[in-house]
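One protein chain is absent from this view; the other protein chains keep their places.
First chain written, first letter: the chains are A and B, and each begins at residue 1.
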Amino acid sequence: MQIDRRTMLGILAGSAMAGAFPAMAQSKEVFIATYPGSVDEGFKAVVGPQIRQKFGATSAFSPMLNTDLIGRIQASRNNPPFDVAIWDNGPIITAKQDGLLEKFLESGSPNYADMPANLRDPDGFGPAMALTSIGIAYNPKKIKTPPTSWNDLWNPEYKGRVGIVGPASTLGTTFLIEVAKLRGGSETNVEPGFAALKELVANVGAIPPNPGALTTALSQGQVDIAPNFFNNVAALKARGADIAFAVPSSGLPLQTVTAAAIKNSRNPELAQKVVDLLIDPVVQAQLEAAPWIMMPANPKVALTGFNRDVGATVGDVLKRGIFLDWTKFIASRPSWVERFNREIRV
Amino acid sequence: MRAGGAVSGYLSAAPLALLFTVAYLVPVVILVIISLSASTSGFNFTLVHYVAALTNGFNLGILFDTLVLGLQVSFATMLAAYPIGLLFMRCGPRGRAIIVFLILLPMLTNTVVRTFAWMIILGREGVINISLMSIGWIEEPLRMLYTRTGLIVALVQIFLPLMALPINASLARINDNLVKAAEGLGASRFYVFRTVILPLSLPGAIAGFLLTFAGSSTAFVSQTLVGGGRQIFMPLLIYQQAIGVQKWNAAAALSIVFAISILVIVFAMNRYSRKYLRGMDA
Partner (left out) sequence: MTVARGHQLTVSRVSHAYAGVPALTEISLDIPPGSLTALLGPSGCGKTTLLRVIAGFIRQTAGSILVDGVSIDDMAAAERSIGIVFQNYALFPHMSVTRNVGYGLRARGKPTAVVAERTAEMLRLVQMEKFGNRLPGELSGGQQQRIALARALAVEPKIVLLDEPFSALDKSLRLDMQIEVKALLQRTGVTSILVTHDQEEALSMADQVVVLNQGRIEQLGSPADLYDRPRTLFVNQFLGHANLLRATLRSRDGGSVGLELDTGAACAVPSDKEHAPGSAVYLSVRPENLRLTDADGGLFTATVRQVLPLGSMDVIEAETATGTVLKFTQPHQRGGIRNTAGELIHMAIRDPAACTIYSAGTQSTSADH
């Protein structure tokens, strides 16, 4: 289906261009997989025009979940439906293992030099183009003392007002590991984390099925305090909701959003250029601004607005940040999901 | 001529058959293939995912609970639909048109939107809790969202049209004189309902029941958003396996097991009901 669509888009775009500008009939196009929501909107508004301006190419953006993306590339490895995609920490490991990604040509990237070592893919598949941070979201009207630690969720005052999600999501996995670490555990030993979650049950008012639903529960007053992504909190706050974000004293868990070229792309050179473009300070600065409020990865970009709730600069954010090594626990995650389903009852 | 008619009949059904094959059969076959493969890269035959799905007591418990949820919702929806049907039966053509319109009205709104509406109604600071607290009936908000009862109420509302329409249709087909005859023979209202109206409307009720059962036991969006993350039903379990932890093959096997379970129940009920309808007076 995707091939057909791509061919069709190519034909349509091609013929349209051929009619308008005969000389540009051979113009290239690049297909980029994004995330649903504001990320996709931001890419369309910011990245698309830049690609046309800088490379004279057209672009098409498709928002989808990483897992869906893996399935689509696997279904057509030799003629993948995308040239470039952005990846979360978990799925990119699967994509790398399955050989779906093209190595990043560092020498051809003027902007790569800007990137700190921990924002470069350890296996050389590309740079992080954005950061996602996790902290404590809370309703400042109901919770008068701003929380400072994950331990605050266990405060008996918050009985029935805490929301959590299970480890099937990045948010739930991170929360579980962070809690485990506070109780003497680690990325590979989440036993203390499960013990702590069982104690937390007394305080838990809702366990929504995914981070999006947890955000809704916060905005509707179903719960008043919960771990959440900074992006979700910022989006709600931008709309005037009573919500605030606190950075836990134990550190700010950070995820990277890695941009990578897809193997067997029809335009491999263009794909590499687009990855470089995504970490370009100009593009990053535009995506950092409202309404997209992306946390940029390039330290050259200044932070403004809500992003300053997390840190003064990107360097500051990275200093406070904690990166989890997903390769260490990705294999154990399915069992954590099942264990959470089985053991954490409200 | 007969043969020609038959051929053209088959031909006219061909587009639909093609659509069914491409849009339904092919994906199902692909799903079966994925479920029988060891991993997503290449096909290596294995039954390990089915063995896992069928021997994991926790997953089987979820499967059973999901089917129970479907039955609970279907029975509750039937209870809600019959009073509407009885009113429908008594109404003239205009009244009936209004009732059908009111039944169909919610369907003009997307199920996701209706589900969100239920979250707002049932929430801790939702319409019901705020109202009850403001008139002083309760002091602490009632827990309704993320509870099974709340979920069943929402699913009943969402699936009511699928139950009410076939029940109305079969009630409308009942000759009014049958009801009068029963009353004239001294039967109470309830006795007439139990012995005449209910059995004669069962074909519609069973059609509605099967639609509601299949729909509500697989209603991922409503189950997760109103039911929450703690009430794990098969759709959420499959979602977690596929999207959460990328175990596609296991998720496919669970999907097939779930689909077959629903089919078995639908098929069994269909057979039983036909038998029941035929032998109702034996």
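Side notes on the structure shown:
The rule is short, and it goes like this: a contact is a pair of C-beta atoms (placed from the backbone, for glycine too) under 8 Å apart; a residue touches a chain by one contact, two chains touch by 3 or more.
If you're wondering where the values come from, they're calculated on a predicted model, not measured in any experiment.
Although one chain is omitted from the display, it touches the following shown chains in the full assembly: B.
The missing chain, though absent from the display, is touched by one residue of B:Met89, B:Ile121, B:Ala182 or B:Leu210; that residue is B:Ala182.
From the set B:Ala80, B:Leu142, B:Ala169 or B:Val196, the residue in touch with the chain omitted from the display is B:Val196, counting the whole complex. Although one chain is not displayed, subunit B still touches it through residues 175, 177-178, 180-188, 191, 195-196, 199-200, 277, 280-282.
Quick note on the criterion: only the chains that are shown with their structure count from here on.
Taking the mean of the C-alpha atoms as each chain's centre, subunit A and subunit B sit 36 Å apart. Contact residues of subunit A toward subunit B in the complex are 65, 67-68, 70-71, 74, 90-91, 94, 98, 165-169, 205-210, 213, 216, 220-223, 333-334, 337-338, 341-342, 344-346. Taken in their complex, subunit B has these residues touching subunit A: 40-41, 58, 62, 116, 119-120, 123-126, 145-146, 224-225, 227-230, 232, 236-237, 239-248, 250.
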